[in-house]
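One protein chain omitted, others in place.
On to subunit A.
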Amino acid sequence: MSKNTVSNRFRTVDVDEYDENKFVDEEDGGENQLGPDEAEVDSLIRQGNLMEALQAVLKNPPINTKNQNVKDCAEGLVLKVLSAFKSSDVEKGVQSLDKNGVDLLMKYIYKGFETPSDNSSAVLLQWHEKALSAGGVGCIVRVLTARKTV
């Protein structure tokens, strides 16, 4: 008889861990992603240059960081910029973004829905509609299937 039948430690081994095809999330280093620059964005908002503010706030998205604070900060900033836009300018704002920008915007919009404050949902719904017409259904699917959220 083989030696294995004596001990039964093999019963407690988690076989799934050793499966070659096991899906592991890629964890690349995100330590240097600090999120959009707060000072820059604030100054742009105060100047009234909302298009630039939008571009600036969508730079450096904190996608890979494990630091929740950075993500929350970024989310707050984006919400500020989005609320600062007038309703008629929303469409122009969306047009000024490229495809990746629209995807990123959509991710922030859905993130913003999770913590509704006074008027944020109405603003976000407006932006959602315009972003949808620009990005199409694929944009939403990309948000749903993204493994790394903003």
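Criterion: contacts are C-beta pairs under 8 Å (C-beta built on N, C-alpha and C of every residue); 3 or more make two chains touch, one makes a residue touch a chain; residues count from 1.
One rule holds in what follows: contacts and distances are computed from a predicted model.
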Checklist outcome for this item: Out of "Neuronal-specific septin-3", "Proteasome subunit beta", "Actin-related protein 2/3 complex subunit 4" or "Presenilin", the chain not pictured bears the UniProt name "Actin-related protein 2/3 complex subunit 4"
Checklist outcome for this item: For subunit A, residues touching the missing partner are 23, 25, 87, 110, 113-114, 116-117, 119, 121-122, 125-126, 128-129, 132-133, 137, 140-141, 143-146, 149
